[in-house]
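Incomplete set of chains, arranged as in the complex.
Labels A and B are assigned to the chains in the order they are written; within every chain, residues are numbered from 1.
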Amino acid sequence: MNDTWHGGAAAVVALTFDVDAETPILAQGGRYARHASTMSHQSYGPDVGLPRILDLLDEMRVPATFFVPGWVAERRPGLAASIAERGHEVAHHSYAHRPPTSMTPQEERADFERALEVFQAQGVEITGHRAALWEATWLTTELVAEYGLRYDSSLMGDDRPYRVPAAGGEIVELPVHWSLDDWEQYAYLPEPHVGSVIESPAKVLDLWRAELDGMRHYRCLFNLCVHPFLSGRPGRARALRAFIEYAQECGDVSFARCRDIAAAAAADPSVPARPHRPPQVDPAVHPD
Amino acid sequence: MNDTWHGGAAAVVALTFDVDAETPILAQGGRYARHASTMSHQSYGPDVGLPRILDLLDEMRVPATFFVPGWVAERRPGLAASIAERGHEVAHHSYAHRPPTSMTPQEERADFERALEVFQAQGVEITGHRAALWEATWLTTELVAEYGLRYDSSLMGDDRPYRVPAAGGEIVELPVHWSLDDWEQYAYLPEPHVGSVIESPAKVLDLWRAELDGMRHYRCLFNLCVHPFLSGRPGRARALRAFIEYAQECGDVSFARCRDIAAAAAADPSVPARPHRPPQVDPAVHPD
């Protein structure tokens, strides 16, 4: 049982935090740097939400993974190291937070490399990657393998870890899903226009608990994606705490960093490989 | 009582699954094939959600109907037959999942025929049809009748089966409605942009129960439309199970495949015919 990716747990919780700061907004237009309110809305993440979340993780004694864009790590030099020092994992989340699907292959590669260089210069060891906006191309997993990372966490082809073949060697995929992302529940901005109604923490907690219960039934990876500028706010941080408490009280749920889950999955022969190739499209059937 | 379309039940539940896979996205642009995350989000449907749902139906001992685009059946050769082997119905859901309203009559006919050819080549018997995106044209029901199918399930003119006249012979309509579609509750994608907030399974279960109770009061057809890539996820599959359990516990609800409901309706003289023709539009009153 201990040789499986889940180590015998009914479900494994990967608490992941996308420390995006200003990047998801600037990726929609550098002109938004002029929007002072919006920029402050984003800097709240690393400045207020992140320390609060780190304290919360200490209090609850759970490990987590922080996906950090290289641009963010570069502008806030101590940030990545301070996360790692508290026992958490720092992982690759692009340089500029531009979705790979919006870039040429050359641009995607350059962005990918630039983030790696930032972390290397800061002495932060990186073993995994998550595409900006969860908008990977077919090149993305190739880059992950080619640069020697062990896992990606941007695809949605399963709700358990799976293997993805690549020219540079097989990698592990730790799949995500929109229903476990706090963005769709909480995010709102007038320009660029983001979101609609803002949900209450009670609803989000209810959604997360229901999904965890379902995942315990089916033995899955609960890959929760939380943004410090969203879930770092007081009422939402309390809901996150309540979720962690609920999962701990289940008694059959374990918490782990993505790199540890990926290592266990790589060593578990029962973890399946899933084909990973674009569908062939006939433009007469599906016009561009 | 047994000669009625409902066989004496207060409400009849048609569990229907639209096994769309990649098609609803590719129908919005073949270019989305480049989006690896999005394609994996869609392939989760046939690869993970569908087997889970088939097991759930076995466990609950309820029959269902699976609407499959021809493109999906063609790319995954064993899929349609494996559904039929477990006692469920496979039905026509277009070839490419392009909404008929977006095609010329010639294109709609060609798409309709191509799907039939796929199922014929696979030895899968088809007796009913559902238009992609529930966007039938006035030609759609003509095609259904002309090609000898028995029923359509794309219109919303009632909440009980009704007859639709066509040149090729009368067909039965098993009407649908957006409130019983899991898409509006659960779907989210950044590009093509789909959805807004994502609802919790508890809310969806509450909505379905309320509608079933209303339909039991009015003796209706509860035509539930579920997508494996959405409701196949763990927490949602549990909600679907809870709904089936609730309906079974009602004691006055029956479950049936669409083809069986259509056959019973065709034989029930109390099932009304509804006029089916486009409103005459005066461009001076309603500009194009």
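Going forward, contacts are C-beta pairs under 8 Å (C-beta built on N, C-alpha and C of every residue); 3 or more make two chains touch, one makes a residue touch a chain.
Please read all numbers here as calculations on a predicted model, not as lab measurements.
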{"item": "Subunit count for the whole complex, all chains sharing one sequence, 2 displayed", "value": "4"}
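Everything that follows uses one rule, which is that only the chains that are shown with their structure count from here on.
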{"item": "Angular offset of chain A relative to chain B [C-alpha, multiple of 5 degrees]", "value": "90"}
{"item": "Intercentroid distance (Cα basis), chain B paired with chain A, Å", "value": "34"}
{"item": "Chain B-facing residues of chain A, complex", "value": "99, 101, 131, 133-138, 140-141, 154-159, 175, 177-179, 184-185, 195-197, 199, 203, 206-207, 210-215, 217-218, 220, 274, 276, 278-279, 281-283, 285-288"}
{"item": "Residues of chain B that touch chain A when the two form their complex", "value": "22-23, 26-27, 29-31, 33-41, 43-44, 47-48, 52, 71, 75, 95-96, 98, 186, 188-191, 195-202, 233-239"}
